[in-house]
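Removed from the display is one protein chain of the complex; every other protein chain stays in position.
Showing chain A:
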Amino acid sequence: MTTSTMHFKIYRYDPDKDAAPYMQDISVEVDFAIDRKLLDILTRLKAKDDTLSYRRSCREGICGSDAMNINGKNGLACLTEIKDLKQPVVLRPLPGLPVIRDLIVDMTQFFKQYHSIKPYLINEGPRPERERLQSPEEREELNGLYECILCACCSTSCPSFWWNPDKFVGPAGLLNAYRFIADTRDQATNERLDDLEDPYRLFRCHSIMNCVDVCPKGLNPTRAIGKIKEMMVRRAI
């Protein structure tokens, strides 16, 4: 038998017609020979009820569109194996951000924090004719950082980000901040550290490590944050 019925509880809210959000119970026939990931099931559900709303694009875990809260834990629907899920599978929008509709959240605050760390290479030196040189070892420092897909799984699982989304940069933003600090081609390390040396922007991180637990790309924002703190200490001495 490869088919079976799976039970879901899905957060539904359409501000155009619903007075309040509600949890909808839905069951669906699943063919384990074809359906492997949660996104396959959402596609099936949407074919039956076109009002079910969620973001999705690449369906292979690289674009970061289909982040949601799955049985209480943030993850990407396209990378979530359905066989492993406890039923009923409870699907909610990412916590801590305003819900627009169903599983779609307003990510403005999340991107605002990302933009606040100046997520671009700063090097005002004359542009060489060829590439700037960087040794394989120096380049290695960017591994585990540049792979971030901005899905927001980490920041929206972080209690510090829930309380202060406007002041605390959050794990995704800080991971990206360190991506540029760690880049030997970037010349703004001091300015970047100055910007983060703030009771809220960086120091609201209390190493709860939810971010590490949920990152679908296996990245470690806590370690990156630790390295930033380390650099601050080192330059203070």
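Throughout what follows, a contact is a pair of C-beta atoms (placed from the backbone, for glycine too) under 8 Å apart; a residue touches a chain by one contact, two chains touch by 3 or more; residues count from 1.
The criterion applied here is as follows: contacts and distances are computed from a predicted model.
K.L.:
Pick from "Aspartate carbamoyltransferase", "Succinate dehydrogenase flavoprotein subunit", "NADH-ubiquinone oxidoreductase chain 5" or "Deferrochelatase" the UniProt protein name of the chain that isn't shown here.
P.N.:
Its record in UniProt gives the absent chain the protein name "Succinate dehydrogenase flavoprotein subunit".
K.L.:
Which residue from A:3, A:27, A:57 or A:87 sits in contact with the chain not drawn here?
P.N.:
In the complete complex, the chain left out is touched by residue A:57.
K.L.:
Which parts of chain A are in contact with the chain that was left out?
P.N.:
14-17, 34, 36, 46-47, 49-51, 53-65, 79, 100-102, 104, 107, 111, 115, 118-121, 123, 127, 129-136, 138-139, 142, 146-147, 149-150, 180, 183, 185-186
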